[in-house]
Structures are given as C-alpha cells and as structure tokens.
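All protein chains but one are shown at their positions in the complex.
The chains carry the letters A, B, C, D, E, F and G, assigned in the order they are written, with residues numbered from 1 in each.
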Amino acid sequence: MQLTVYLAGQIHDDWREEVKQIADEKNLPLDFVGPQTNHDRSDNIGEDILGEQPSGFCKDDAASAVNNLRTQVLMQKSDVVIALFGEKYKQWNTAMDASAAVTLGKPLIIVRPEELIHPLKELSNKANITVETVEQALDVLAYIYE
Amino acid sequence: MQLTVYLAGQIHDDWREEVKQIADEKNLPLDFVGPQTNHDRSDNIGEDILGEQPSGFCKDDAASAVNNLRTQVLMQKSDVVIALFGEKYKQWNTAMDASAAVTLGKPLIIVRPEELIHPLKELSNKANITVETVEQALDVLAYIYE
Amino acid sequence: MQLTVYLAGQIHDDWREEVKQIADEKNLPLDFVGPQTNHDRSDNIGEDILGEQPSGFCKDDAASAVNNLRTQVLMQKSDVVIALFGEKYKQWNTAMDASAAVTLGKPLIIVRPEELIHPLKELSNKANITVETVEQALDVLAYIYE
Amino acid sequence: MQLTVYLAGQIHDDWREEVKQIADEKNLPLDFVGPQTNHDRSDNIGEDILGEQPSGFCKDDAASAVNNLRTQVLMQKSDVVIALFGEKYKQWNTAMDASAAVTLGKPLIIVRPEELIHPLKELSNKANITVETVEQALDVLAYIYE
Amino acid sequence: MQLTVYLAGQIHDDWREEVKQIADEKNLPLDFVGPQTNHDRSDNIGEDILGEQPSGFCKDDAASAVNNLRTQVLMQKSDVVIALFGEKYKQWNTAMDASAAVTLGKPLIIVRPEELIHPLKELSNKANITVETVEQALDVLAYIYE
Amino acid sequence: MQLTVYLAGQIHDDWREEVKQIADEKNLPLDFVGPQTNHDRSDNIGEDILGEQPSGFCKDDAASAVNNLRTQVLMQKSDVVIALFGEKYKQWNTAMDASAAVTLGKPLIIVRPEELIHPLKELSNKANITVETVEQALDVLAYIYE
Amino acid sequence: MQLTVYLAGQIHDDWREEVKQIADEKNLPLDFVGPQTNHDRSDNIGEDILGEQPSGFCKDDAASAVNNLRTQVLMQKSDVVIALFGEKYKQWNTAMDASAAVTLGKPLIIVRPEELIHPLKELSNKANITVETVEQALDVLAYIYE
Partner (left out) sequence: MQLTVYLAGQIHDDWREEVKQIADEKNLPLDFVGPQTNHDRSDNIGEDILGEQPSGFCKDDAASAVNNLRTQVLMQKSDVVIALFGEKYKQWNTAMDASAAVTLGKPLIIVRPEELIHPLKELSNKANITVETVEQALDVLAYIYE
C-alpha cells in the first residue's frame, strides 16, 4: 500500500533528504511531498509570477498565496503528515500545517528536540505522536507495514 | 445578534481586557472566551488535577491535555476567532488555534505588529483579515452590526 | 420557530426594506441579515479600518476582506438565503453568496427579472426555487409556517 | 503526481487550448476538464436529450440541469480549479463554480484582466490567488512540482 | 431538554394530530414540524406563488420546489424524524425524507403496518427503529426523558 | 476519465443490461455497479448466510442488512447514480437510494415514465435531471465526455 | 456559558449522582444527560414498547435500537462526553460511545481505575484526557470556567 507523506517544517537544512534516504534504506513504499525548500524562491515566488509588488507586505502576501496553494493541494493528497520543528526561527508555518492536518483528520507525527517540549506541549498533545529524530518518525511509518 | 468570540494568543499581558473594554464602549453584543490567562495555573493544571507527574514531559503533557480540552469546547461554541501575536515567545498555541479555526470554517482575525509581517505571512494569508491593533479587530467586528 | 434569512444581492436600491415590510405585514417570525448596504462604506471599509492603502488593488482587497468576514459570520447564522439579481452591474458577489449557500446546504431562493432567465439558468437550476418578485420570495417563506 | 484541473469560465474563446498548450510545453502532469465549450450545444443540450420544451424557460432549465451535472461530476474529480473572467458577458456560471470550489475546499486560481479588479474583489479575496494571464496561472501550478 | 421532531409521511389523514395529542398527554417537551398537510395547497403552491404554469409537469415542478424548501428548512432544525407509511399511495416523499434523515445523521423512527414489512425492509433496516403505531413512536421519544 | 455509475432501481426486468449495451455502443468509459438483481437471492440472502430465521420479519431484516451493506459499499465508490422507477411495485429502495445519493452530494439522474411525474415530483425536483428513457440517461453521461 | 455533558458508562452504581452533586457544589452551569440507568428497563425497553419478541436475540435487538436512538439524540446535543469505566462487565457500550464522541469531534474525558490502564490504553490515548476519579473529571470541566 503506497502512502503519501507531507513533510512540513523548516526549509533551512536537508532533513527531507534524510527522510527519503532512510525510507529508501527501509524499502518503504512512501511518496514524499512538501513545501518549496529553496528559501529565496519561496520568498520571491509572488513577484516571480506577478511581477514587482508595491510594498514588502504585498510581496509577502503574493508569495504566501502561492505557497499556501501548493500546500493545500499536496496536503489534501497526503495520508500522513510529519512536522519537524527546529530550534531556530518562528516556524509558524509548521505549526499552521500541523494544526491543519489534525483538524482535517490526517495523522500527524511531530519531530522536535527535547528543548522544545514545553513551548510545543499543546500541539504535541494534539499530534498522534511526538518523536525526537527523523529516524524515529520513519520507524513509526515502517510499523504500518509490519 | 449575540456572537461569541474566541480570543487566542499570548497570555502575558492584558490585551483581552482591552478587547472587552472596547467592546463595552462600542456596546457590541459580544461574549468573549479564551484560554486560561493565569500562566502558572495553565502550566500546572495537569498536576493540580492529576497529582505529581513522573517527569517534566508528563507534567507538560497533562497540562496541555486540560488546556486543549478547554480550547476545543470553547472554540466550537465560537462564531469568530481573534488571534493576537506579540513579539516575544514561540506562540505556537496561537498559530495552532488560528489554523484550526480556519480549517473548521471559523472566520479569523489576526492581530500582529508590523515586525511580524514576514514570519506570519502564510498564516496571515489564510486568515480573513490581519490588523495591527486590538482596536482595529473590534472595528471589524463592529462592522458586522452596521 | 424563528428563522434567520440572509439577503444577498445588490445594494443599490432598498429592496431589503421591502422584504422586511412584507414580513412585518405577514407577521412572519423572521430575522434578516445581509451585507453592508452603504455602498461607499462598503468600498472604503478596508481603508477606514487599516488606513490608506498603497494602491487601488490593495484598497479593494482590504475592503473585500472585511466584507467577506461579515458575510461568512452572518451566513453561518442563517437558515435560508434570498439572492436578488437586478438588471445592472456585474453582481458577482450575489452569485458567489448564492453558490456558497447551495454548497453549504442552505436553502436558496433567487429573485430575478424575466430578462435574466438565460444568463442565470445554471445558478437558478441549483437554487431551491427562482421567483420574479420580492413578494413571491416572502410567499415561499410564509409557506413554511402554514 | 498527476493532478486534475477544472477550467471554469467563459466558453467564447479558446483560452482552454492555450492552457493545455502551455502545460504541454512545461511538461506538467496535468489533466484538464471543464464545461461544454460549444456554446450552441451547451444551450441546446436539454432539448437535444429531452426533446422540444414548452417554453424558453423550460429549455434553459433542461440545458442547465445537464450542464450542472457535468460540472458536479468533473469538479468533484478535480484537485484545483482555474476560473477565468473576461470583460464581456455576465459570467455568473464562472462565479458560481469559483465559489463552489472555495466552499468545497478546492484550491482556486482566478484569472481576470485589471479592469475587473473592483467588481471581482470579494471573490478574488476568497480565491487562493488572482492573476492576470493564463500563463501566470500555469506558473502557479508549475510551482507545485518544483 | 426541548426537542424538535419532523413528522414525515402521508398527509391524507390526521395522524399528526394524534402524535401531538399523545405528546401532550405525556407532557413531553416536543415541538412538531412537518410538510404542508393540506393536499390541494401542497399540489398548487407552485402556481399559487408563481402563477399559472405552461404544463402539468411545470406545475408539479414548481410545487415540489416550494415543498422541498420547506422540508429542508424544517428538517435541518429537527433532532429526530418520524416517518409514517400507510397502505395507500406511492409515498416516495416519505421514503425520500426518511433516507435523507438517516444520511444526515438524524435519528429515524419508522411507523408502518405489518403488511409493509417486506417492501420497506431495507429502509426499515436503516432506521433506528421501526414500530407499528404512532403511540409506540411516542413511547420511544418518551424514553429519552426517563 | 473512468467513472463508476450506481444503477439503483427495480430488479424485475433487464434495464441494466440495456444501459451497459448502450454504453458499449457509445464507447463510454463507464463501470456499472448496482444491487443484486436476482430477486430470490436478494430476498433470501440473510437466511442463505445466517441460516433459518425465527420469523418472516427476521428473515427480511437479515436480508436487508446484507443488501444495504452491498449498496453502501458500492454507492460510496460511485461518481453518479441513475435511479429508474417503473410503474409497478413500491420501489421504496429506489427512492431511498436516490435520496441518499443527493444527500451525499452524488449527482443523480432519475428515469421514470410520464405517468409517474406527479408522485415523484419532489424527488425529481431534488435530482439533477429526470428523463424518461434509459437512452436519455446515457445521453446525459455521454455529454460529460464531449 | 451553559454546557451539556453526556455521561457514558456503567449503570450499575450511582456515579452519575456523584457527578451532579459535585457540579452543584462547584456551582458549574452544566446539564447532564446519559443512558437509561435502570438496568431492567434498559434491557426490556424493546419488549416494553413493541411487545414480546420471538427470541432473546430479537428482544436484545429491539432494546438496543431504543437505547441507541436515545444515545444518538442526547450525544448530538452534548458539548463534552465523560466516559467512566469500572472494573466489572464488558462495558462495550461505554467504549462505543467514547469512540463515537472522539470521531464526532466531541471532547472526551475518560474516568477509569489504575487497574485498567493497560486494556484501555488505545482508547485513553484517543481521549482528551484520562483521570481516575469523578472529582478529577469535574475539575477538568470547572477549569473551562476559570
């Protein structure tokens, strides 16, 4: 049974590659989708498509409209969502996607370091399970196939 | 027409009192609900009810379970959600509640300072409207009654 | 049984007053809600709340955000929707509200002049019933109470 | 990931062909569906199937029933909706389909000329994004695959 | 706890009066709603509102549009549906309303004579319970208050 | 685009074969599903599986349970429902399936002879379209592919 | 804000009275509803209404139909569900009601003795929170009003 997994979370390192590599090693029949991981492209996509905008606010609004459409299409296609929180940045998109997943009835796995236990406690309580490493998240998915 | 408004967001200042005062001045028929605003009580509510927990993680999990039940009950009773983001703290609960509101089809007003335009851009794009002051949020609600 | 009726449609004449007057004459226990009917206020509400906007597009976007929030709150409170189409203007808001009502499972009555039979045929086919006068729309609502 | 796109909007020019051509050039794995684009066939389909109708109203009602069934089937199969508004005609079907898409949780891209910013502002505010050319709409879809 | 009960079914005798009388005798806090029970009015309501129609089909279609709007409004307000089948007539409206109730998650009580066990078996299997007399249906409702 | 069509309605003649034959002639990519058409098997399936039942009522209840499960599985897989009403029998199953389809948002085509216009008028008004012959129903489906 | 609480669970002791007494002492604005607590009446209600049944299975099926209708009506009216598990009996109704509550999006509090941690672990994980005493459950509800 092929499953599609949405990888929500930070786009500042290559954790998604690690996810895919582990899935490959475990031979899991998973397809991965997620947000644009080129940060500049993600910030500029509104202007890239619509042309120059009159203000920073408008540039951000246009970019977020395109990013949100992408997320909406791909999350609706997904069977499970993994949301990874790192120690830097606001990461409100990650929280937004994780909460949307739960509200839509999509199973949610949160990955976060121990330091974030307290600030993430309510979101973590809503998730199906919270783990500390990407490898553990894949262990959870692998268990579906045992 | 009486409306119920859920006030999501930080619990470190008295912005909810300001909201209620402005609503009173404008004579708006609004009932306000929201999270526990006593920070210590919010953090300890799990142990206050269940007794001492074996670890910090368990204490946080128990507290968040009670906080989430409260939010779920009150948000389901609400007609509109106002989510206020300040400049400090992670505020992932606020993002979680705002995203849940949108996903449930509840109209959402975000209040945030100009500095947060960029990190909040995707959530802001999903909200019905984003304003910068509590007074503006009330102006939006008052408009419903004009 | 008190029912709430959303009055979608043009805001350039006083048809809503006529609706209310007929309901009063028939002693129907109906509450009426609807969009802002002061055209200037409706066009300017974004700037009235948020201050001057950098472009006409931004002014329109801000105004429509507030107008849409109002409609969303009030339509969710409604049991029936009446959508009136006149012979002038684009009236895309009316079509938008009428279609949203049907999709949400809200009963819909369309009022339109005979001249609009052809261009409105698909929307009319989706509505519960289409009539030609406001009085006929009220006859339909009065029938609920017979 | 193959996606299905419903192309709502006017049937008086060949914009849908342009959409398909651009998608081909970009090698996007998209399937396109939409309404009947032969205007006469669309207007006559009720009588073509059911035989002559007793009045113009009945002819229109029969045609719209068949057209609406087609739209309902195809939109339920779609992952994204593009709605194009031109400068002529009432285009209430386009507004109806666009609003139904949003209400059903289908991502919506509106294409409209600058002249229509004001009359389309509320619908535009509900859409995920509004662009001015068919090419820009395809840029948005292409971004999903980056 | 006040409950609203929709009384679907034939309009050719006074069984609804019997229901109300028994509910009064049992002092049950129930509000009853249902279809138009004046058969002629029900058949003519389309023409009564819209004027003479070009054919019998059109007259029937107009009447059914008004009747269906009434049913939709009142069933959405109901907590329970009682559907009574008698031995005469097609009673497809009753089957339609009963099936809609079940599909919407509204509890359904069917009342039917023993002779109809076989032809009603699938609908009966979908209902919460099937009884043979109006008094038994009220016994079921009274049990909610014990 | 392959579509699945549920064929609700009487099982006393071979109209479903006619449907399939026309679809073949028109080369329509349709899969057809429907109820058990062997009448005896349909009536006895409860006892065939569970063994002899203590009463006629119990035999009917057991059979209808299996028939309803089959219908629920297959209708959930369907994109369109065709419901055919003939001139004999109660046909409450057909009305039940047709109403369930509409309530679930499945497009519905009713096929019925002219004699049934009046008793079927409310259900017909809820359907997408009502036609008089199986061939016309297939014309409607063929139109989706034009 | 008045809330309605469904009290699912065993009917062999008077824990519901204890719940009401504590709520009274705390002055909580709660209405409590729940299943029939007279065990004999609950087991016989099918025969009490429909008359003697042909077998034990039929008697049980008739009784459960009436009990399920009662539960469906009252749970749909509830804002929160408390499900209490004791140490005796199968208590599958309690598990059924608790699971239905979670699936419907109703907040769920489980009360169970320490001995049941292991067999209830999956249901407990799905609940909002699990406590060991009725008093703790009321503490959770009281917290909503702080």
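One rule holds in what follows: a contact is a pair of C-beta atoms (placed from the backbone, for glycine too) under 8 Å apart; a residue touches a chain by one contact, two chains touch by 3 or more.
Quick caveat, the model's predicted, so the values are computed rather than measured.
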For the chain omitted from this view, which of the shown chains does it touch? A, B, F, G
Looking at G:10, G:53, G:78 or G:124, which makes contact with the chain not pictured? G:124
Residue-wise, where is chain B in contact with the chain that is not depicted? 54-55, 58
Given the full complex, what residues of chain G touch the hidden partner chain? 56-57, 60-61, 63-65, 67-68, 71, 89-93, 95-100, 102-104, 116-126
Across the whole complex, the chain not displayed is touched by chain F residues 31, 33, 36, 38, 41, 45, 48-50, 62, 65-66, 68-70, 72-74, 76-77
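To be clear about the criterion, only the chains that are shown with their structure count from here on.
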If you take the mean of the Cα atoms for each chain, which one ends up farthest from chain F? B
With residue numbers as the basis of comparison, which of the pairs D-E, C-E or A-B duplicates the interface of C-D in over half of its contact pairs? A-B
Find the geometric centre of each of chain E and chain G from their Cα atoms only, then give the gap between the two centres in Å, rounded to an integer. 31
Averaging C-alpha coordinates per chain, one finds the centres of chain A and chain F separated by a number of Å equal to 43
If you average the CA atoms of chain D and of chain G, how many Å lie between those two points? 49
Touching at least 2 other chains, the residues of chain A are 65, 68
